[in-house]
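In what follows, a single structure is set out as structure tokens and then discussed.
The other protein chains are all here in position, but one chain of the complex has been omitted.
As written, the chain order gives the labels A, B, C, D and E, with residue 1 at the start of each chain.
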Amino acid sequence: MPYVNIKITNEGVTPEKKAELIKGATQLLVDVLGKNPNTTVVVIDEVDTDNWGIAGETVTERRKNGQ
Amino acid sequence: MPYVNIKITNEGVTPEKKAELIKGATQLLVDVLGKNPNTTVVVIDEVDTDNWGIAGETVTERRKNGQ
Amino acid sequence: MPYVNIKITNEGVTPEKKAELIKGATQLLVDVLGKNPNTTVVVIDEVDTDNWGIAGETVTERRKNGQ
Amino acid sequence: MPYVNIKITNEGVTPEKKAELIKGATQLLVDVLGKNPNTTVVVIDEVDTDNWGIAGETVTERRKNGQ
Amino acid sequence: MPYVNIKITNEGVTPEKKAELIKGATQLLVDVLGKNPNTTVVVIDEVDTDNWGIAGETVTERRKNGQ
Partner (left out) sequence: MPYVNIKITNEGVTPEKKAELIKGATQLLVDVLGKNPNTTVVVIDEVDTDNWGIAGETVTERRKNGQ
């Protein structure tokens, strides 16, 4: 019954990569806590780099500065 | 003052249906807990079927398999 | 497959009332969008009145002032 | 290490305004709690006015009525 | 820079198991997307079984019925 939410910046993640994240997160809950995969939900949010900040700066600005 | 967040897959939900969800969720909080509707907030997130997983699979894959 | 999160202040909501919220929110998704109740998840978060703010004030302060 | 999520309606907020929100929220955590800005994350979600409800109505409807 | 939120029912998960979830979720983001672990944040929410519903029932009720 777990619910996992993964937030990442929106920078061209392919459907295949997303499927891997979903598979891996579900398996993690099975392996560590013995959860039932059939009721394990994973939701991926892709966030625009203008809308994500760290250290007081947007990721857009950080990418420009090579970070 | 409640805050309700409804996450659903992005599969053509009309504005009318969204308005029904908002009305219904607000009324639920009024009916069950006597909350003030004027400060009850409802936010609907529509999530791409590539970004939603259950049972370790994306909803995109599940739809292909008729689930 | 929907996921609903309900945030309310922690002010003595009984297990029976929580069960009503869960039942009602699930039924709403069934009625409005035809969702499968068996994979509809509802999570209720109860938030301390010191930790909830509206209009720039904590709910604790507002309750003292009769709001 | 704090994580701040700001949800606003999607009504033409510029990248400059978003950068101000990120800077301001990060500074708030530094000023009030002495948090390290380098590990403070801010994520802004812009929500369609059809998907945001208050008082049982969508913001789209409210805007039509001049609210 | 990813942010991962894992919601599980509050049923006696040990600190060691939580540390495994955090390590595993971080590694997943490194392996699948090449993310920097140093800025990957994982937050685990433990939710009371009265506050978690699936199929319109609380987990408390389901546990009583052997589910």
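One rule holds in what follows: a residue touches a chain if its C-beta (ideal position, glycine included) is under 8 Å from a C-beta of that chain, and two chains touch if they have at least 3 such contacts.
Computed from a predicted model, the values in this text were never measured in an experiment.
Taking the full assembly into account, the omitted chain touches B, C, D, E. Although one chain is not drawn, its touching partners on chain B can still be listed: residues 1, 3, 39, 41, 43.
Touching residues on chain E toward the chain that is not drawn are 15, 18-19, 22-23, 25-27, 37-46.
Within the complete assembly, residues 7, 47, 50-58, 60-61 of chain C touch the chain that is not shown.
Following the convention adopted for this analysis, only the chains that are shown with their structure count from here on.
Note that among the pairs A-B, B-C or A-C, B-C reproduces the A-E interface, with over half of its contact pairs the same by residue number. One simple way to say how far apart two chains are is to compare their mean CA positions; for chain A and chain D this gives 20 Å. Centres computed as Cα averages put chain D at a distance of 25 Å from chain E. Each of the following residues of chain A touches two or more other chains: 1, 3, 7, 25, 39, 41, 43, 52, 54. Pairs of chains meeting the touch criterion are A-B, A-C, A-D, A-E, B-C, B-D, C-E, D-E.
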